[in-house]
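What follows is an incomplete set of chains from the complex, kept in their original frame.
Naming follows writing order (A and B), and every chain is counted from residue 1.
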Amino acid sequence: MNQTERNFMTLQFAAKSENESFARVTVAAFVSQLDPTMDEITDLKTVVSEAVTNSIIHGYDGDPEGVVTISAAIEGDIVTLIVEDKGRGIEDVELAKQPLFTSKPELERSGMGFTIMENFMDEFDVTSELGGGTSIRMKKRIVSKKALYN
Amino acid sequence: IGEIQRFLRDDGTLKVSRSLKEMANKVRKKKDELSKLLNRLPTVKEVAEELGVTPEDVVFAQEANKPPASIHETVFE
């Protein structure tokens, strides 16, 4: 794998739950250029699910007119992932990031979305503006099989 | 030859959803096989090469195993 290689893509789609699976596949297919292990891909898919579900359910409250944007960049063996919406935004980001915190307990969601993203990725950063939208910026190094040999 | 043509045609009319499920099963089997053989997790490319498809196709097929919408569902299933 060429360490200096760069690549990028941007994906936008309607905030519909049908597109969650599509978004997972798109990001995973893009990152598969770095030759991740099967498990690294599964982790990334989970992270994409959590972030996209949040935009659809919380950001747009299920309004399919909303648009979710995912940007992915590859630089060497580092993947940068940004998941954004122009939805309602988060009033208190620090509170929202607490494990088990959820503003929709009626949906039986676990409140673990942000915790999962934070744990599965190397870097994780939330920017949000009430009424303006939310942006999640994450990075992960794809160690592939290199680390498995030493 | 007519037989083969009919077979090929039938295969073409196969639904993508079913074809993906079959590929997903092959991917899972190959992943297990390679894990034992290599004594580590295979990469997406290694599985793809063994199956003669692209890494992107492997990732797409994997999705057909209908993974839960989010991890909560796995945990609380």
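Here, a contact is a pair of C-beta atoms (placed from the backbone, for glycine too) under 8 Å apart; a residue touches a chain by one contact, two chains touch by 3 or more.
These numbers were taken from a predicted model, which means no experiment stands behind them.
Overall, the file's complete complex carries the labelled protein chains at copy numbers of A x2, B x1.
The definition used in the following text is that only the chains that are shown with their structure count from here on.
In whole angstrom, the spacing between the mean C-alpha positions of chain A and chain B is 24. If you check the complex, the residues on chain A that touch chain B are 17, 20-21, 24-25, 28-29, 32-33, 35-39, 41, 45-46, 49-50, 53, 109-110, 112-113, 116, 144-145, 148. Against chain A, the residues of chain B that register as touching in their complex are 31, 40-45, 47, 55-56, 58-60, 62-63, 67, 69-72, 75-76.
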